Structure formats: structure tokens, C-alpha cells
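Below is one structure; the comments refer to it alone.
Note that one protein chain of the assembly has been removed; the remaining protein chains are unaltered in position.
For chain A:
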Amino acid sequence: MVADATPNLPDITAQELLAKVQTAKVDGLSGTVRSSADLGLPVIPGLQGGEGGGNQITDLLSGEHTARVAFAAPDKARVSVLDQMAERVWTTDGKTAWAYSSSDREAVKLTLPAHQSQPEAAKPESYDPQAVAKQFLDAIDPTTKVEVSGTEEVAGRDAYKLRLVPKTDQTTVGSVTLAVDSKTWVPLEVTVMPRTGNDPAIQVGFSSVSFGVPAASTFAFTPPKGVKVTEEKVPARKTPAQPPKTLKPEKPVKPSGDRPTLIGEGWATVVALKGVKATGNGPLDQLLANARTVQGSWGKGKIITSKMVSALITDDGRVLVGLVTPDTLVAAAPKAPR
């Protein structure tokens, strides 16, 4: 997070750096991760501060969060989000996964099938910069300019900055910068800049990190006395609780019952949902009432824009969302299934 120091490191090309990142392997790490998100979403006082309760998505997409993370190869991981006077913990030792919330003192236990350990381990990791960075790496294609844009110090370690700049102007994303550790090649920080403005829209990164393997007891969880434990059969490929997932900068959208359709490619991808009931929520209604109305051959709808995210809500219950400009949404509207 402190970017005032620019360490002296040997030159490296973007391609070399990318290769190193993709082969980066650590046996274990632990540290503190800070995230701050400012997507320019409208501030609705009534919806804020819903600690532990209902609106975890708006909660994580606004403001700052601190989490302790620990990881040990191949399948042990622990994330605890440090809330104000509360804590939410997700931990797995490869066989069992636990989700614990201190505010309602409830724990959920998941027994993981043995053969599934590998993919499941990625679950709580999506909060740490590694997973977030990987998603962007997977998405790199000809739509993106990739460059090594210098060095910086992150969590006391010398890191290369790898900058991805979208080539299209249909997106609201200005650039995505990864800070990659120069020794372990682990991404330490991800910064998403909007096309306009100087403040990051999303910044997730280590404020301190160590690459020692944490003790096995770190990942163990003993349900304390007086805590309600719910045991759940493993819902195949489902996470016990979804909050960290929402940090994915790509699709900050709540999937509803229907399968979302993807329209467009690369940075200009638009997610289309149908059959969404967008009314009946007081603050949202108010927001929509003030929103710009657009229409075309596809019908009529309201456009909500922010620094990063734009949404088009049509009168027949379709919702198009993307990290794109409003015009791109309108252009995509005819392709959205009814």
C-alpha cells in the first residue's frame, strides 16, 4: 500500500514476468490483506453498516476491509475478515471446512470429499491477491496492453509492477496493476484504476506478508462451547459463504435464479440477467426514479452509472451490468434474451 519507495530491480519483460507469475509456487504464506473498494456506488445510508447481516455484497464492495490470510500447500487455507468488534472466519485443513461468524456465534461445518481437495482449496483464496490476480491473467488476450511499469515496495518487499491497460474504450476500467514480488513471484497487490479519476476503484494487497509455512493448528477449528454448529453435506462446488468471492472485480453482480448471459468480449463484456424484480426496495426505487431513461428497439429502461459499474434495468425485468460505458450497455441491450 505504501508506494513511495521504488526499489532498484533488474529489468524484466512483461512476458518473463507473466511466466514467472504463472509458475509461482509457495509452500505457505501468512499475512494481512487490506482491501479498499470505491466503485462509486451511490451512498445509501440505510444500506450501510449492515454488519454480519444481510447485505454482505454492498458491504465488501464499499469501504475498507482487513483480513488475515494464511495458506499452506496444497489445500490448507484460512481467511479471517476483521470486522468492527467482530470477525468472520473461513478455514479449511483440506478435509473439513469451517465458516464462523463471531457476531451471531454460529459455525458451519463442511466435510470435504477427499478427491476434491485440490479445486476446493481455491475457495477462500479468492480474497487474497493471488486469486484475484490470476483471474486477470486468464483474461489477458489481444484486447489488453501489458507492460512492466516499474517497481514498488509492497508489504516491505521489492515488487515489479505489471500494468494491464484495456485497448478498448468501451470499458470503464482504466488499468489494472499487479505488484509482483521479485523473489517468490507471488502477486502482492492488485490495483484497479477507473478510466477517469486518480483514486483506485479497487485495491487489494498485503500490508504484511511472510512466506513461512504456517503451523497446522492455524487451519484447525474447534467449535467453541456455546456456538451453534450447522453441519452441511458438501454441496458440490459450492462455497460455505460467498462474501470473498464478490471481490472479483470482473462481475460484481448478484447472480439470480436464471443463468446470466454474457454479451461481448474481453473488457467490454456485459452480463445480462432476466426476470429480475428490481422494485419493492425503497432506496433502489428512489435511485431508479432519478436515473436516466433510455430506449430503443429493444424496449425502455433506466441506466445507472458509477465510476466503474454501469447497469441498465429494462422495464421488462432484464438487467445488463458491466464495467462498461452506458453506451456499450445500450448497444448490447438488443442481444439480451427476454
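One rule holds for everything that comes next: a residue touches a chain if its C-beta (ideal position, glycine included) is under 8 Å from a C-beta of that chain, and two chains touch if they have at least 3 such contacts; residues count from 1.
The rule we apply is simple: contacts and distances are computed from a predicted model.
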{"item": "UniProt protein name of the chain not shown, from \"Probable glycine dehydrogenase (decarboxylating) subunit 1\", \"Xylose isomerase\", \"ABC-2 type transport system permease protein\" or \"ABC transporter ATP-binding protein\"", "value": "\"ABC-2 type transport system permease protein\""}
{"item": "Residue of A:Leu17, A:Val89, A:Ala272 or A:Ala333 touching the missing chain in the full complex", "value": "A:Val89"}
{"item": "Touch criterion as defined above, residue of A:Ser80, A:Thr269, A:Ser310 or A:Thr325 at the omitted chain", "value": "A:Ser80"}
{"item": "Contact set of chain A toward the excluded chain (per top definition)", "value": "32, 43, 45, 48, 52, 63, 66, 68, 80, 82, 84-87, 89, 98, 100, 102-105, 107, 207, 221-227"}
